[in-house]
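Quick one: structure below, then a few questions.
Just one protein chain is left out here, and the rest sit where they should.
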Amino acid sequence: MARRDRGGKKRRNEFLYFALRNNKLKIGASIVLLFLLVAAFGSFLTDRDPEAFGGPMSSPPSAEYWFGTTFFGQDVFAQFIAGLRATFLVGALGGGLATVLGMLIGFVAGYRGGAVDESLNVLTNIVLVIPTFALLLIISAYLQVRGLIMESIFIGLTAWPWAARAIRAQTLSLRSREFVDMARISGMRPLRIIFTEIAPNMMSYLVMTFILQFGGAILIAATLDFIGLGPTEGFSLGIMMQYAVLWGALPLGLWWWFVPPGAAIAAIVGALYFMNVGLDEVFNPKLRET
Amino acid sequence: MWSRSKGVLSAIVVALLVVGIMAFGQVYERTETIYVSGAAWGPASTWNPFQPGSLANTTGTLGFVYETLFNYDPLTNEMIPWLAESGEWITDISYELTLRAGLAWSDGTPLTAEDVAYTMNLGVEYDAMWFAPMFDYVTSVISIGDRIVRFDFTDAPLYQEFDNNLYNIPIVPKHLWEGRTEEEITIGANENPIGSGAYLYDSHESDRNIWIRNENWWAIDALDLYPAPKRIVDIRFSSNNVALGSVIKGEVDLSNNFLPGVAGLSDQGIITTYFEGAPYMLSANTAVLFLNTTIAPMDDAAFRRALAYAINVDDIVNVAYAQLVAAASPTGLLPSLSDYVDDDLVADIGWSYDPAMAAQILADNGYVDVDGDGYVEAPDGSAISLEVTCPSGWTDWMAAIAVISDSCKAAGINVENVTPDYGAWNTQMQTGTFNMTLNNWAAMSNTPWTLYNLLFRHPIQTQMQSGNFGRYDNEALFDLVDALAAIKTTDIAAMQDACSAIQEVLLSEVPMIPLWYNGMWAQYSEAVWTNWPVDGDNTPSRLPTTWSGYWQLGGLMMLCELELVD
Amino acid sequence: MRRYFSRKLLIYLVTFFLAVTVDWLIPRLMPGDPIQNMLSRAALNANAAEKLYTYYTHAFRLDLPVWRQYLNFWNALLHGDLGISTYLFPTPVSEIIGDAVPYDLFLLLPSILLSWWAGNKFGAYAARTKRLDNTLLPIGYLLTATPYMWLGILLAWVFGIVLGWFPIAGAYSYTMSPHLSWTFVGSVLHHWFLPFASLFLVGFGGWAIGMRNMIIYELEADYSHYLEALGAPRRLIRKYAFRNAILPQLSGLALQLGVVVAGALVTEVVFSYPGIGYLILAAIQNQDYFLVQGCFLFIIIGVLAANFLIDVAYVIVDPRTRRGMVGE
Partner (left out) sequence: MSLQVDGLTVYYQTLQGDVRALENATFSMADGEIMGLAGESGCGKSTLSNSLILLAPPMKHVCGRVLLDGNELPIGRVEAMNRYRFKEISVVPQYAMNAMNPTRKIGKMIEELLRARGIEIRKILPELKRRLDLVELKHNVLKMYPIELSGGMKQRMVMVLSTLLDPSLLLADEITSALDVSTQKAVAGMLVGFRDQGIVKSVIVITHDMSILYQIADSILIMYAGQLAEKADTETIIHTPRHPYTKMLITSLPKVGVKHDERRLAGIPGKPPLLLDPPEGCRFRERCPHAHERCLQVPPFVEIAPGHHVACWKVGDKDA
């Protein structure tokens, strides 16, 4: 055990060492951070109410309205910030939930094995093959007043399978390691073993899973919102695009209405994925650029 | 193996594509074809003229294929003899109608009084016919010879409704319908319809209906009418984008979609609208804010009145609709029925946007902000928090209820705007589980009775399916509406008196609040066709619309007056 | 190998069964009464509505005890009968879907297969070839991260409206009726291109990235090093690496299907392309649960079938599955 701890510390330092030198990680992280800051402190940049009318109608970006105004003279920037918040919320909640579910199911299946594993596997594969988006559509149609939280939860509930799969595989490989055996021999309870012995040794993996789920959740939410099955109240980047299209922003040439939200999503999710490659290289020396 | 599986798959694709393609088909001659949009909301599925519900998707079944006895011109407010040459009341309870000579179905069979009688009597036979209730006061419809049809009545005919039916009941060919079962007649799809009208069913795709001119149409000789376009392609656009884009490009000649931003385009002369300036569009129907009078505080006339003053209709007109609509008369009647508006009453007890007045009324009636949250509480001190709803995705209305919520809040009344899905909205409305909601289900009509029949639909039932959703219960008023229904449409004075009586209650009790007139959305491209209906002297003034049920209200005449740009 | 397939089949069957059951429940769980909504469109007088109501409930087989309805549903389903649409009454759902399916295949198959193929080729090519890699990575990630509809909107705006090169709605021009002629086929392709492009691009990015990463793993695998040590030329080593990297990509394809379907769905909405996606949305907006049912069912079946095909393909390329040693 003592040895493993030393190994652990060493790994951590090494991680920091390479993390700070990995450009992919740095670039990705800073982009995500940038948007996060905008979402968090955007309200200091504008005090306009995203829903409020009254601005000049359909006016292009200007010093007054950074992202211009909608067809009704609503401030696109204000909407953008509101949408950004919603986006991060969905990502965190939906992605988080999916990751947690994936972990639980993956760990248990991988660690317990046997019948438990079998049945969980079947479950995973089922949810895996079901075109979950179609399912989401229907569920959303069924809930006639929908909220952001609700949306996130449903996304989380449908997005976990592949995470579960991956984590199960990892657990399987770790489970036979000597330190796990030691723990088992020393009579530790399975759950404790999972969380004190196995989980820490695949932290990198879990982190990366979360990042991917985060991005995935954002995309799904945007899609739902765009076709009008998102939250029935409030704003999101997807809803912005929906309105822009509904109100003829394309033929009227109000590009500032539909470009920012999509660009933001693409940038955030892209940056997240990019971060992931970075992390992958950091954790896995084989992949480092030589 | 990739290439192999790819080969197989692409083979399948091609096969399916070929199957999907019919052997016959052609590219349409632009100068023979008019492209219209805005009527259909879904793929065509039924050509049954008795199915008002689904007909919208096959605009033309009613008016093109099947015709009515009369047409009606809302702009001049006159009934125009159509299949009927004339119709007159022989006595107060007996109406005799003479068909034109030389009418014929598109299959060549002559159209006779037999057909008319047959059609009318379907209402006797089948309750599911929308006009069946007419036979509560119609005792019999019989044909006399080839051209005479006589209607006999009980002693209390509802003249208003009857007239309305005269230009709404489509006449179907007896020889083709006789054999059909009840369900075929009432809800059957009636593919490849055979009628008497100016156009024939040609074909349809999921996103278009195509009609072709009936060269043997009886009216070509009889009325010297000849629709200019040989072919009508009625397109269903999924979104405003596409519709707007297509009109701008001149790919679509007439769009009856609600297109935000048209005001600007019209000013720039990129597209043409009926009026050169605001509201650009004719008014089509009245958007009414129904108030659920069964729940406090909306059971209090004073509070309702305050609301009426509080709502900023100008913002709805200028912001939500960008000037494409006009504010409604508090009486709710369309401009085409302005003869029946009692102007003195309106001046006297009518209302318009006036926050101060709203505040005044609230204060006078004990609605004051007790807890200082910026919103008034009810006289009994209980907090007031209401919701105004419209279906999610109905963008213009969503914008409108946002304005309503804003202006109410500004006036100190806590109203949130909420947008449930259509299903939920509809259920709430019919079961009376809403607070305030928008509705505009009264179609353009020859009589104020149509609107008031919607607003004050009675008796109050658990399910209010088509009107009085706020369940405003006032026997006296209901009697007034029934009285109006029983007045001959020729007796204008009597109608006006009846209307004044109704309006007096409406304006003083404010059971619901007429807010604005939804426009007869219409924007034309002058790229190929011209001589569109526009406001002004010696210009064609017709309803420029393709909406289902409006062809006999002037739409068809518009087609006859169109000219090619040379 | 038999075990492999029987296992897969079991999962598919269970999935199908559950899906169908859920599917059957939908309209019954939906608040509000589909028929009521349908009637309310036509502001009818009470007794007419009442009469119609009885017709419809009968037409939609809703006048039976629930368990019977469930059995009938299965029975009908197995006879390819998906009931009647409310919003397109009285058209049978199966007919409506039948009209839409060709468009989906025409859009999906090429975009899925081509993006997969091109993505893999390109990704493999770019891996470990510095300059390309450095450009591929960011672009690829940006593409996969792009929401389908946004790419669609951009393409529609730039190529459809600003430049006016492509139409942005419908499956073929409104100025013609379907027939076999170059003009028509041309028009079909013309309308097909933009939706195809947006599906293709997003997919391409993903596959390229995926393959790139896979290849790098494989090139670092022991067998690659051994070949190097034995002086095998780069070509051979890469060939092996590619062949092995294809496997995860192939199973990846199966996993991605759901996502692609979702993508196709919104893309069709953006371009008003008359496929299932476009249809299911209309169905939902019009509370046509029977149509929703049908579409969902169709998607399920489609995805399951595709999965199965991919499994077969997998067995063909991966010996391990054939030799009964299944790497689940």
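Read from first to last, the chains carry the letters A, B and C; within each, the first residue is number 1.
Here is the rule we go by: contacts are C-beta pairs under 8 Å (C-beta built on N, C-alpha and C of every residue); 3 or more make two chains touch, one makes a residue touch a chain.
What you are looking at is a predicted structure, and each value in this text was computed from that prediction instead of being measured.
Visitor: Among C:Y70, C:Y240 or C:F308, which residue is in contact with the omitted chain in the full complex?
Guide: C:Y240
Visitor: Tell me where the left-out chain touches subunit C, residue by residue.
Guide: Output for subunit C: 221-223, 225-233, 235-236, 240, 243-244, 247, 317-320, 323, 325.
FYI, only the chains that are shown with their structure count from here on.
Visitor: Hey, which chain ends up farthest from subunit B, C-alpha centres compared?
Guide: A
Visitor: Given the two chain pairs B-C and A-B, which is bridged by the higher number of C-beta pairs in contact?
Guide: Between A-B and B-C, contacts are more numerous in B-C.
Visitor: At what distance in angstrom does the C-alpha mean of subunit C lie from that of subunit A?
Guide: 23
Visitor: How many angstrom lie between the CA centroids of subunit B and subunit C, rounded to a whole number?
Guide: 39
Visitor: Could you say which residues in subunit A touch two or more other chains, in rising order?
Guide: As it turns out, subunit A has residues touching two or more other chains at 141, 144, 228, 245, 250-251.
Visitor: In subunit B, what residues contact two or more other chains?
Guide: Where subunit B meets two or more other chains at a single residue, that happens at 239, 241, 245, 393, 421, 423-424.
Visitor: What residues of subunit A sit close enough to touch subunit B in their complex?
Guide: It comes out as residues 51-54, 57-58, 71-73, 141, 144-145, 228, 232-233, 243, 245-252.
Visitor: Show me the residue ranges of subunit C that touch subunit A in the complex, using the header's touch definition.
Guide: Contacts found on subunit C: 10-12, 14-15, 18-19, 22, 26, 29-31, 137-138, 141-142, 144-151, 153-154, 156-157, 160-161, 168, 209, 213, 216-217, 220, 254-255, 257-259, 261-263, 265-266, 269-270, 280-281, 284-285, 292, 295-296, 299-300, 303-304, 307, 328.
Visitor: Along subunit B, where are the residues that touch subunit A in the complex?
Guide: 239-241, 244-245, 248, 259-261, 315, 319-320, 322, 392-393, 395, 399, 402-403, 406, 418-421, 423-424
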